[in-house]
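Every protein chain of the complex appears in place save one, which is left out.
Which chain is which? They are A, B and C, in the order written, and residues in each are numbered from 1.
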Amino acid sequence: MSNSISKRKALHEWKLYLFIVPALLLLLTFSYLPAISAIYHSFFRWTGGDSKEFIGLKNFQAALSDSIFWDSFILIAILVASNVVKLVPSIVMAVLIHRLKSDRWQYWYRVGVVLPMIVPGLVTLFIWKFFFDPTHGALNQFLDISGLKTLLVHFDQALHLGGIFSEGVPISWLGEPALIIPSLIIWGFPWIGAVGVLIYLAGLQSIGAEIYEAAELDGANSWQRFRFVEFPLIMTQVRLSLVMLIIATLQGYGLQFLLLGPDGGPGGRGMVPGLWMFNRAFLAGEFGYACALGIFLFAFILGLTVLNNRYVRVEK
Amino acid sequence: MNATASSKASVAASRRRSDLPKHFVLILLLGISLLPFYMMMQISLKDNQAFFANNWLPGLPETWQWQNYLYAIRLILPYVVNSVVVSVTATAGCLATAILGAYFFARYKMPFSSLLWPAFLLLMLMPSVANIVPLFSIVKSLNLLNSLWALILLGAAGGLVFSIYVLRNFIEEIPQDIFEAAEIDGASHFRQIINVVIPMSGSIIGTLAILTFLNTWNDFLMPLIVLRDSEIFTIGVGLIYLNGEYVKEWGQIMAAFFVASLPLIIIFLFMMKLFIRGLSAGAVKG
Amino acid sequence: MKTPRGLPFNRPRYQIAAAAALAVGLVAGWSHIKPSGDGAGTKRPTTLEGAWQAAAAFLFNDANNTFNAARLEPSQERERELGKAVTLLNVQPRTVENIAKARRIFETLSSGEDHDEPAIFSDYYLARIYERYETPPEPRKARTYYLKLLEKHAGHPVAEFGASAMVLMALYDNITPEERGRRFAGLEALGASLETSSGRRDYHLNMGNAYIDFEASREKALNHLLAADAETISLWQVESATWISIAELARDEGRDDLAEAYYKRFLSKYRRDNRHYSIERRLGALKNPKNMTADER
Partner (left out) sequence: MRDKILNAIGMALLGVCFAVSLVRIAARQFSRDEQGGDHVTIRFAHWQLENGVRSTLDQIAAEYMKLHPGVKVVQLPIPESIYTNWLVTQLVGETAPDLIQIGIGMTDERIARFFLPLDDLASNPNPYNRGTSLEDLPLRATLFDGMESGYVSTLLEYYGVPISGASVRMYYNLELLEQITGAGTPPETYEELVSLAKETQAYAQRKGVPLVPIAGSRYNAPMIMQRLFSSQTQKLVERLNPPGIFGEDLIRRADDYLDGRWSLDSEEVRSGFDLMHEVGQYMQPGFIQLQRDDATLSFVQGRALMISTGSWDATSIRQQASFRIGVSTIPFPSTESRVYGRYLLGELSEAGTNGGVVFGITRGSPQADVAKDFLRFLASQRMNQLWTDESGWIPAVVGIKVTPDVAPFLPVTVGYLPGIYPSIAAGGTFPSLNRLVGINLHRLVGATGDTGAFINAIKPGYRDALIHDLRRNHRTALDISQRSDTQFGGLAWTALAQPNDVKAAARMNAFMQSASMNDRKLYRIRHSLEKAEVQ
């Protein structure tokens, strides 16, 4: 961490404060003011136009009894939990690239990892929507060809799930409430985060050569090498990626909106807090109420991050 | 430096096992994540009939629809100029401010800095659904409507917090004695940044530059709201029209997306080295 | 980490690129700094008359500012106070304090001894405030002000507009049918005292529709709507619905000639209406009931 400085020297170095001024100015106008305006408007009944009416804490009281908003945190919990699983492929890929013999291959694999970042999000979304299409989508075609479909149908009958998978009827992945959550989790299947992979690679390279020799002497197999040598060192980067991923999941609603629509699809199963804020603001025209929901969501994320920093302390 | 030393050591450890299984798994994972790229390329050469006839495999070369690219270039070209100016200036502005800010936090534990730092991080947590209208009224009160400056400042503010967060970790890694050496030579803080910080973290600055560039390049909502005259629209706005159509020509859409990401690909190919080394040089210590 | 070879002044590439990008970016900015947003907003009214027109056109804040700022002779002070209070009801953002401030102004204007226009308007607005601004509303206080208006200012359109409000407040209350019957009777007398055509029309419309809503009396509903129509209704949505109701009620009451007249009036004036074909069939059924299918009664 940056070293401490005596009061006297700090006064002498007052010029340093000038360095933070541009950043502060920029953030104050374009990040803080909208946030403050959101807090201000959460005390009003506001339809986004000119007329607004001061109603004190009514928005917050209404939010407390808004079951749709609080139920949507269940889905968020599932998605956040699935984030932990979604980190694995990136870690596996980083470790495998790191253990390759030739440097040339390592370089070209890094290029391959970074390339998908350039593809605009709309393309990925289109391909996944096409993937889930019931009649001629890839997922159903694959299940039919591989015979997995009949397996699922027996599975459905055995546990009498009510015909989610029934013979001859293509599975509607986004049309059947029970399948929405699995579909949202499968989405983006290999979950390779380019930035994540490269950051882990960076951590792995800082492992000293002598540590590997020591592990070699103890006869550690590849799993033990990973468990005791490689994984501890990239633990901090993994934790950072996890925090970033969780914040993005908690705030995100674009995926659910484009795949399932503003009401969260059949059964409202795809509803997440961000989407309900969007729904209330733009569909019901209750901008003030949406701001109040935003503050609850912000408090939730803040609590989670503080918890994460305190209890997931990892020694560097 | 120690990077190559450690990989040689791991080579020694695993020379008995061949790399084949690793390559197999890597190519499998990479193949799936590159699927969107492949689909974008092959669909851009088809019209709807051909696409629905066979979805996955590219058509025979003589059936390729080059007029999709003609359409895309005619649609995107007028906007490329504006996008380049906005993205480059925004990225430059964002990085300049971020370097100064990060230097402030990293150099000394100044009074109030322990207060400012959490205030910065809070911004990353704020959900941003209902702030289109307030953001717009701020741009309006700054009298920046219908000018590229609005997009430049918004773009710069967008990537600022993350850049400061990453740069601070990096600058703290630079040993103090280098700074003291520069100070003894009479270098002011500004001179120290130019001569010590930037050269040492050139790679991480390249990385953040590309990440910020990507964000401003694809944004479409802000430009459409802030700009009025169509000749200063950016690429994102051109793309939104394709998505707005009701009977979609997927070939044209994919061609337009490819043309729009072409400048990125070109810059990437040249800056790849910088970008990868930046990320790999222990950019983020958490 | 070894210390680098001397002070790294010799890495020009980055410095030039960064400086160039920043400087040139500033130049580009200059040509854009003056956006060409040229819309001139609505012009601010300056006179009292302009303020009242602004109030009528939703521009509440502008009107309120003009009422506060206008330089007037003493004789126009009461008009200014009224204007301030009337616009305060809708100045944005709306707050409970604004409503209370408006009420205090209305109370001072109303208690003044000379019963001029501002006093009449103030009594009307005090009634409205107790009717639908107070939470929970206080109908009794509102009634006293409406009655005071009718007694003291019979023939004044604003005062008589309160009569139709009293009808709604009294009948759409959560009361037993018997109580509602008594209130219906009480309100019947009110109609006779109204002198303005608009007052009578709105009163009869409210009474007629209330009789229909509560299915209290077809005959009284018909008479009230006929009385309202006599005052000429200019709003097409209200007129078309009233004509149809009159025709339907007349038919149920067996007054076929009246029903036929109103069916025809509706059909000739409202050709472009989704109900047109159905009303044609009902007119046909009225004239010769036999060709009407059973379930179209």
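Keep in mind that, in the parts below, a residue touches a chain if its C-beta (ideal position, glycine included) is under 8 Å from a C-beta of that chain, and two chains touch if they have at least 3 such contacts.
None of the values given here were measured: they were computed from a predicted structure.
Participant: Thinking of the complex as a whole, which visible chains are touched by the chain that is not shown?
Facilitator: Its contacts among the visible chains are A, B, C.
Participant: Which residue among C:109, C:187 or C:249 touches the omitted chain?
Facilitator: C:249
Participant: Taking the entire complex into account, which one of C:176, C:237 or C:288 touches the absent chain?
Facilitator: Within the whole complex, the residue contacting the unshown chain is C:237.
Participant: One chain isn't shown here. Among C:57, C:72 or C:230, which residue touches it?
Facilitator: From the options C:57, C:72 or C:230, the contact with the absent chain belongs to C:57.
Participant: Even though one chain is hidden, which residues of chain C still touch it in the full complex?
Facilitator: Touch set of chain C with respect to the missing chain: 13, 17, 20-21, 24, 27-28, 31-32, 35, 37-42, 49, 52-60, 63, 79, 82-83, 86-87, 89-90, 117, 121, 125, 128, 132-133, 157-158, 161, 164-165, 168-169, 172-174, 198, 201-202, 205-206, 209, 212-213, 215, 218, 221-222, 233-235, 237-238, 244-245, 248-249, 252, 271-279, 295-296.
Participant: Which residue numbers on chain A touch the omitted chain?
Facilitator: Counting only chain A, the missing chain is touched by 47-51, 132-136, 162-163, 166, 169-177, 260-261, 263-268, 282-284.
Participant: Where does chain B touch the missing chain, residue by residue?
Facilitator: These residues of chain B touch the chain that is not shown: 48-49, 52, 80-82, 84-85, 88, 132-133, 136-137, 140, 145-146, 148, 221, 224-226, 228, 230-232, 240-241, 243-248, 263, 266-267, 269-274.
As a convention for this text, only the chains that are shown with their structure count from here on.
Participant: Among the chains, which one keeps its Cα centre farthest from the Cα centre of chain C?
Facilitator: B
Participant: When you average C-alpha coordinates per chain, which one falls nearest the overall C-alpha average? Tell me, please.
Facilitator: If we average C-alpha coordinates per chain, A lands closest to the whole-structure average.
Participant: How many Å are there between the centre of chain A and the centre of chain B, using C-alpha atoms for each centre?
Facilitator: Roughly 18 Å separates the two chain centres.
Participant: How many angstrom between the C-alpha centroids of chain C and chain B?
Facilitator: The answer is 53 Å.
Participant: Return the residues of chain C touching two or more other chains; collapse runs of consecutive numbers into ranges.
Facilitator: Not one residue of chain C touches more than one other chain, so the list is empty.
Participant: For chain A, which residues are in contact with chain B within the complex?
Facilitator: Spelled out, the residues of chain A in touch with chain B are 1-5, 7, 9-10, 13, 15-17, 19-20, 22-24, 26-27, 29-35, 37-38, 41, 48, 89, 92-93, 96-103, 105-107, 109-124, 126-127, 130, 136, 138, 189-190, 192, 195, 198-199, 201-213, 215-216, 222, 225, 236-237, 239-240, 247, 250-251, 253, 273-274, 277-278, 281, 287, 290-291, 294, 297-298, 301-302, 305, 316.
Participant: Write out the stretch or stretches of chain A touching chain C in their complex.
Facilitator: Touching chain C from chain A are residues 44, 50-54.
Participant: For a test of understanding, state which residues of chain C touch chain A in their complex under the given definition.
Facilitator: 90, 92-96
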